[in-house]
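First the structure, in the form of structure tokens, and then the observations on it.
Only one protein chain is missing from this complex, and each of the others stays in its spot.
Naming follows writing order (A, B and C), and every chain is counted from residue 1.
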Amino acid sequence: MIEIENPFGKIATLEQALAFFKEEMTVMFGGFGGVGSPPNLIEGILAKEIKNLTLIGNDTGFPNIGIGKLVSQGRAKKVIASHIGSNPIAGKLMNQGVLEVEFSPQGTLVERIRAGGMGLGAILTDVGLDNTSVTKGKQQMELNGRSYLVETALTAEVSIVYAEKADPYGNLVYDKSARNTNPLVAMAGDFTIAEVKEIVPLGGLDPEEIVTPGIFVDMVILSNGVNWKWVWEEN
Amino acid sequence: MIEIENPFGKIATLEQALAFFKEEMTVMFGGFGGVGSPPNLIEGILAKEIKNLTLIGNDTGFPNIGIGKLVSQGRAKKVIASHIGSNPIAGKLMNQGVLEVEFSPQGTLVERIRAGGMGLGAILTDVGLDNTSVTKGKQQMELNGRSYLVETALTAEVSIVYAEKADPYGNLVYDKSARNTNPLVAMAGDFTIAEVKEIVPLGGLDPEEIVTPGIFVDMVILSNGVNWKWVWEEN
Amino acid sequence: MASELDIRNLMAKRAAREIVGGMVVNLGIGIPSLVPNHLPETTKVMFHAENGILGMGPSPGSGLEDGNLCNAGGYPVTIVPGASYCDSVTAFGMIRRGRIDVSILGSLQVSRQGDLANWIIPGKKVPGMGGAMDLASKAKKLIVLMSHTDKKGNPKILEQCTLPLTATRCVDMIITDKAVFEIKNCELVLMEYFSTTSVSRITAQTACRFSVSEDLKVIEV
Partner (left out) sequence: MASELDIRNLMAKRAAREIVGGMVVNLGIGIPSLVPNHLPETTKVMFHAENGILGMGPSPGSGLEDGNLCNAGGYPVTIVPGASYCDSVTAFGMIRRGRIDVSILGSLQVSRQGDLANWIIPGKKVPGMGGAMDLASKAKKLIVLMSHTDKKGNPKILEQCTLPLTATRCVDMIITDKAVFEIKNCELVLMEYFSTTSVSRITAQTACRFSVSEDLKVIEV
């Protein structure tokens, strides 16, 4: 194994990363149905018994996959997501009134996350304009004779993402569909922690193929890999 | 040379591409100071003597570089850009009242182009809010106690971009800083034509490194390369 | 009588006829996922997934699954030559920009004018809309594949949906286990029906008026 230099001080241990998490925090997470969610960070937050989190991400995974673990063990007080369908426990907690859920259409949700990451205030879209469950409580405006919904930007105190490779500057590349929301979530965190399968030396990534520039990544930790069984492995 | 199959019918000749251009058209172009602008398409539009164009892009290049050729030969009636400083002829035409110029802050301009490409109506930003030359004629709105400018999306009847490689589906990869505005402009065209240095067979591009998915590209033509001298070559 | 799977495949096969080479197609879960099996191999279609794949291929063989290559439902897929990966925001930009030629979804109800209700059963299932609203309102052509009636025999094609809507006036075609309808200018038109049923039985099982195409066809089962 090559000894990796750490000139930017971004490479850290899981313990150092976990020091950033505390109760009542807003945490944004990468992943789509658990694919591309950072397993060790989620397990670590779970083990630290951090409660009352506000979680922002595409969905609530499956009960024992991805962010689903935190949700189904009651660690979140609020979730902002596009669906919770694959995690029945999330629905149960919502119906019991112990979990607040804010839904956005999926495309709108990821644009809101991107807007936060890009320093914008909001985006205007007409998706959901014909649906009171989407329009409720939101500003609308006219533009060239057409109506739009104002969908506000989302940021988080900490973002957690999963990537295939990082270099010491925090440049990230992803693997196949595990990219999904990760590049967006990486930009939207006030402090972004990337859990990665491999750390390569500076210059070890092709500058053309870097998807998330390291400027958006504050900390990099090496992953032990996924510690759950996928749904399709259980069948 | 490998014979490239054309199963999607997207690979075409310069002549076929030029058939899409006509007077009074809105054309969006990729490039930044001429770097990454499609030379043959620009030359072809020039040769076809198409006039009264509305051109949308980062800047007006240099008098004889990039889109600058069209501007300095009076083919545009309007330009939407972030600056025209490197093309003194553009400034002269503007002062003479024969060229209308709409300026946006550069970061706002590219977000407007991206918003068009992503099917959004507008983005909200606070950049330029303290500047009447930016706020003039634009809607403003309050969001969580802060003010924002509503910056409307931009699209074009035709977008022209330059890329390093394409496959027959129109998937594009760019070369170094010639990427610049091209991926955004490619998405914002109602019809997008990519001029590329090389066409590779389907499957010849790594799916991880594709920057512009071919879904946004309607036509691909092979480039003869840059036909101008760069500013730094003239010194 | 045709088995359940046969009927589902008949519906998928009929939907496949709406797809021509070069199209970008997004498939929902359930019956829509059977559609690719009914496309000729020569038809080059780019299947789109909301998580960020353009150019999905068939499921991998058992043991060849890749946990990092899954569709929007979380199940393993493969890719075809010309495929690309992107982030989810670009995947939805493709939808919102109108670059999806055909979206094929399941549904709970569809109204005569093409309103879609497929995301929520109040008091029972509140799973969130996911990408359904984006797809329903922005795909160039929206095809609904669903059973003609629910498990209790209640019609799912109605004058007005009773369930909360996903999106209004978005459905272009309905393919059920009984018939094929088109919705043109907010008018429901019966185009085809399966030889296992009849126009009068379809009328009885449909809770709104519809017109019958002059070119009405029977699909032999």
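Operating definition for what follows: contacts are C-beta pairs under 8 Å (C-beta built on N, C-alpha and C of every residue); 3 or more make two chains touch, one makes a residue touch a chain.
Here the structure is a predicted model, which is why all the values come from computation and not from measurement.
Visitor: List the displayed chains that the omitted chain touches in the full complex.
Guide: Hidden chain contacts in the full assembly come out as A, B.
Visitor: Which residue from B:Ile42, B:Val127 or B:Ala166 sits in contact with the chain not drawn here?
Guide: Candidates B:Ile42, B:Val127 or B:Ala166; residue touching the omitted chain: B:Val127.
Visitor: Per the definition of touch given earlier, which of B:Ile4, B:Met25 or B:Met94 contacts the omitted chain?
Guide: Looking across B:Ile4, B:Met25 or B:Met94, the contact with the absent chain belongs to B:Met94.
Visitor: Name every residue on chain A in touch with the hidden partner chain.
Guide: 7-9, 117-120, 167-169, 171, 187, 202-203, 205, 207-208, 210, 213-216
Visitor: Mind pulling the chain B residues that touch the left-out chain?
Guide: Residue positions of chain B that touch the missing chain: 32-36, 58-59, 62, 81-86, 91, 94-95, 101, 103, 105-108, 110-111, 113-114, 125-128, 130-131, 133-134, 164, 174-184, 211, 226, 230-233.
The definition used in the following text is that only the chains that are shown with their structure count from here on.
Visitor: Just to be sure I understand the contacts, which chains border both chain C and chain A?
Guide: B
Visitor: With chain centres taken as the means of their Cα atoms, state the distance from chain A to chain C in Å.
Guide: Computed from C-alpha means, the inter-chain centre distance equals 29 Å.
Visitor: Using Cα averages as centroids, what's the distance between chain B and chain C in whole Å?
Guide: 36
Visitor: I'd like the Å distance between the centres of chain A and chain B, where a centre is the mean of that chain's Cα atoms.
Guide: Centre-to-centre distance between chain A and chain B: 32 Å.
Visitor: Would you pick out the residues of chain C that each touch at least 2 other chains?
Guide: Residues 85-86, 89, 92-93, 95-96, 138 of chain C each touch two or more of the other chains.
Visitor: Any chance you could list the residues of chain A touching two or more other chains?
Guide: 111, 125-126, 174-176, in rising order.
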